[in-house]
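Just one protein chain is left out here, and the rest sit where they should.
Should a chain be cited, it is by its letter among A, B and C, assigned in written order, with residues numbered from 1 in that chain.
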């Protein structure tokens, strides 16, 4: 794995290895993919303002999320159907997270089950990402199994009444390869996604099965069936963040779903400050995912108020190039880059990162 | 038609099919074509701010224009001489509009007559686009025939004292193929455009026949000969919008004529807010055309105050690739994309789209 | 000439025809040529705001400069050594100006003499561009000859204590071809530029002969030897414009010398408003040159307060492709484009062009 020096190295190698269908599914964004590009470009519009000679020998990347210690503020976002990337799929991913001391989030529509994941990495901090199905019994059972398997939080995805239009999936008539199944389900729910008459099999699956009538009241229902903390994933507005918290969420994951839901929305790093501001009088944590590609991106998100960042595709690229080892390499590239950043920026611990450490490029342009 | 997944697919296929003269005529903008590019780029500078968990099961794209129900807020702008794109020309186009439940606008200089169009699609909502000729009797007759044929509004194009300089047409010495005629006219007026000694035959036609002395008083004259509502097409300034309305117009179509008249003018989506603002105390509708290419573009225009958007070239591309079916495919791509947008943005009906749903990108850049 | 539909057509044809030395000399800007590009880009950042239905049948491009009627507000800036472009050089250029009814400005370092130019086009409005030599007698004689030959103004170039660094000229060891001479001079002054030991022969010529100690007092000296109006060419700051006028200048030509003097200065169209503003209480005319390439550029300059614009390189390209006829074609492209612009913008005469007709693109971006 040593030959991979940057995330981009891993990504390029992975794109060359994957089948067209899997590659397109993993990398696509919604429609014109403008936001997909913006998720990265927006980080580049921020400038770090390093401090000198502060004494950085005590550099330390640890932080906590929801009270649990993690070795660094970079965790793994839920991504569906990981066995298309590597035979070990979610199991390799969660083992990497365990080894590297960070959070792994399992997708509802994973190709490994809640129980398999728990067994593969009993010591990892595991979160369960939830889609709410029309059938509430199905939904309830998922939550109960996650609780039982030792998952530590429910990540409720709130931006997905249906799946975004991803043109490549439509062109490819995306289906799950027949040797794989949605492992958290039985019967039709586990195999339905394996066929389609036209368009993306995934979109049809979601269109039929996910509940479109959801409102923030659902959080209350969720809280009535579990005591796990609930994280609202997919919030892009300050007012929605307040609604989430007032409905009972313990944290907000600012996210545009990797630019896969609606093209033309803000980059998640652009949306972050509005949400941090709206929640300043609430005692909750704010996270971010979307386009995080370097240690300096992590730093910028933290400076703008995120407690932790998550990565989706980077873990898929790591999985593809080397299973567990590939994901660990990816995480360690982030770790090294962040460590360098903390030291050279003069903020040896994540707690030292204050808001003034980052400024928008336009604040330089517009100075008279 | 199923292979066309995006408007761009249809456009590319159409450009490959058309003759050079027709292709150049359809796609050109004025002189350097800067505004032609801006019409699209300006949409990309707007950000959608989606709301989560609002309950979107009741998603519905219907709206009304001038009191008439349409199945979605995307209609068809007038474009001249459509039989160069497909033998059925305007007839295929209006039938598609009828089938899809939206507005069709017939150009004065069409290659199918008012009566042919009315007969082809008796149930469609049809509007007639009017150029005012030096010869007012000719002009009056056009309006009277449109009324008689059941057209529901007069779209008065106000940005065309002469036709814009389109270099390709000059180079191609553009003329109408000899098997086609301007079907709304008899004799010379219907065939004059078929020849030119130098430069564009179209420009010469307009230069000689259109009335350059027009002022807003013309609207009063028009109202004296018809009771149909009048829509001013081509307004780009707030003060002009007010003049139009005070002269008796029922609606404004914010448009730069597909960037074909004057290069260097604002993108129509950039001009829209000024006009909406200027008309806020008038009870009129505002529409937009120019560069609308995706469902998110439609959404952005509605959020900035348009009641409906129109597309010009997209219908020409649809016509070219498949006649009526091609136009329907084009409309259905918009329909699907808008449906996804409404649901994921958390505004299940067009009435839910409020101004705060969209923000200019610079509002993110400049926040301290 | 009819095949040339835009200025760019003429430019491209000319670039292909010229020898490397002449081509490089004509097209170069100073050092990195950033301002050379900005001169054009800055026009593209301005938006025209057309008015509809104002009655444009009385469209008319005439204007006056310093009290003299011209057929359109586009004149010819001084450029040196025009016989490198075409054997007829300045004579063809001035005849074109005469034919087209606009101003021709003769460079001090022309390859045709004051007298030859006057004889070639007795009816043209001719201005003489002056460089002040260390030898004041030489300088004085130039002015006196211009007066005698019927030139109507002295264009005093104020931005040239030495010539800008143009790397191509240094690499080419630029010299004037030996069959040509600086026709306004005798003896060494007319041939010195024909040789160089290293670097650009032109730069050495200027370095040795031009007076670097000039101040605004020179204008007073000039006024003591001639009653012709004096135009200060090369002003880029409001305070300098005021100094020029207070020293006795009748007009200001806002110019960065075609980006040939100092790289990194503002585009001339960017500098224009500051100068118009600074002079608002003085009764003087303001002109502009630099990067004017289309009729809409002319319009934008007029809207920002210029009374007239001038073009330098465009006349050289015209000369190259067709001598007098080429320059006329170039002027007529501007004329046509401006005529279209005036009509479609709803300002049928140049006097109708008010400040609100143009807005900077950022005024659209930054609207909340």
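Assume contacts are C-beta pairs under 8 Å (C-beta built on N, C-alpha and C of every residue); 3 or more make two chains touch, one makes a residue touch a chain.
Here the structure is a predicted model, which is why all the values come from computation and not from measurement.
S.K.: Using the contact definition given at the top, list the shown chains touched by the missing chain.
M.R.: Among the chains that are shown, those touched by the missing chain are A, C.
S.K.: Specify the residue from the set A:14, A:30, A:46 or A:143 that touches the hidden chain.
M.R.: If we include the chain that is not displayed, A:46 is the one touching it.
S.K.: From the listed residues C:19, C:144, C:195 or C:363, report the one that touches the chain absent from this view.
M.R.: C:363
S.K.: Touching the missing chain, which residues of chain A?
M.R.: Given the touch definition above, chain A has residues 2, 5-6, 44, 46-57, 59, 294-296, 299-300, 336-337, 340-341, 343-345, 359, 364-368 touching the missing chain.
S.K.: Kindly note down the residues of chain C that lie in touch with the hidden chain.
M.R.: Touching the missing chain: residues 31-32, 34, 42, 45, 158-162, 164-165, 167, 170-171, 198, 212-216, 218, 232, 234-237, 239-240, 243-244, 261-266, 270, 273, 360-363, 366.
To be clear about the criterion, only the chains that are shown with their structure count from here on.
S.K.: At the chain B/chain C interface, shared numbers over all numbers used: above half (same) or below half (different)?
M.R.: Mostly different residues: under half of the interface numbers shared.
S.K.: Would you mind pulling out the distance in Å between where the CA atoms of chain B average out and where those of chain C do?
M.R.: For chain B versus chain C, the centre distance works out to 42 Å.
S.K.: Calculate how many whole Å lie between the centre of chain A and the centre of chain C, each centre taken as the average of the chain's C-alpha atoms.
M.R.: Distance between chain centres: 59 Å.
S.K.: Would you give the residues of chain A that are in contact with at least 2 other chains, written as numbers and ranges?
M.R.: none
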